[in-house]
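A single protein chain has been omitted; all remaining protein chains appear in their positions.
So, chain A:
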Amino acid sequence: MTRISVSVDGTEAVDEIEPRTLLVQYLREQRGRTGTPVGCDTSNCGACTVLVDGRAVKSCALLAVQADGAEVTTIQGLANGELHPMQKAFHEHHALQCGYCTPGMIMAAVDLVGEVADPSEQQVREGLEGNLCRCTGYQNIVAAVRDAAAEMRGAS
């Protein structure tokens, strides 16, 4: 067992874990962050995307011990009293159908807009290439991300 100290959605945690524990398992099973789903199990689909020190990563392709000392933000840590602009935009544009990819899609989009404040449609599509949606055809997702970006830079 290895001791790790992680901040998860603003709460400091110290836990003893097996080194083979994936970050997504740790988040779901020891930290109760079941808002982050396990998707493809092969690190393709991006459904398990969370922010580690502000950068989007696939939490199934990272050991929890690798996140030792880091600040982790899941979909459950995004809202601050009210929905995050990205969550709101996904809701308003109906940027989902089954919703399984949505937590990862939103976290990846938040990361993208943090780097590219006013992404073009092409930049959104390329920026989200690591996140697969099998329902929507992506149209409303792209619209939601661009709309949220506008709100996040105060231009709406």
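Here, contacts are C-beta pairs under 8 Å (C-beta built on N, C-alpha and C of every residue); 3 or more make two chains touch, one makes a residue touch a chain; residues count from 1.
Assume contacts and distances are computed from a predicted model.
Asks: Which name from "Carbon-monoxide dehydrogenase medium subunit", "NADH-quinone oxidoreductase subunit N", "Spermidine/putrescine ABC transporter permease" or "Ferrous iron transport protein B" does UniProt give the chain that's left off?
Replies: "Carbon-monoxide dehydrogenase medium subunit"
Asks: Among A:Val6, A:Val72, A:Leu112 or A:Ile141, choose the residue that contacts the chain missing from this document, as touch is defined above.
Replies: Considering all chains, including the one not shown, the answer is A:Leu112.
Asks: Hey, which of A:Ala13, A:Ala61 or A:Leu83 is the one touching the hidden chain?
Replies: A:Ala61
Asks: Using the document's contact rule, name the residues of chain A that touch the chain not shown here.
Replies: With respect to the unshown chain, the touching residues of chain A are 2, 18-20, 22, 25, 41-44, 46, 49, 55-58, 60-63, 65-66, 68, 108, 111-112, 126-131.
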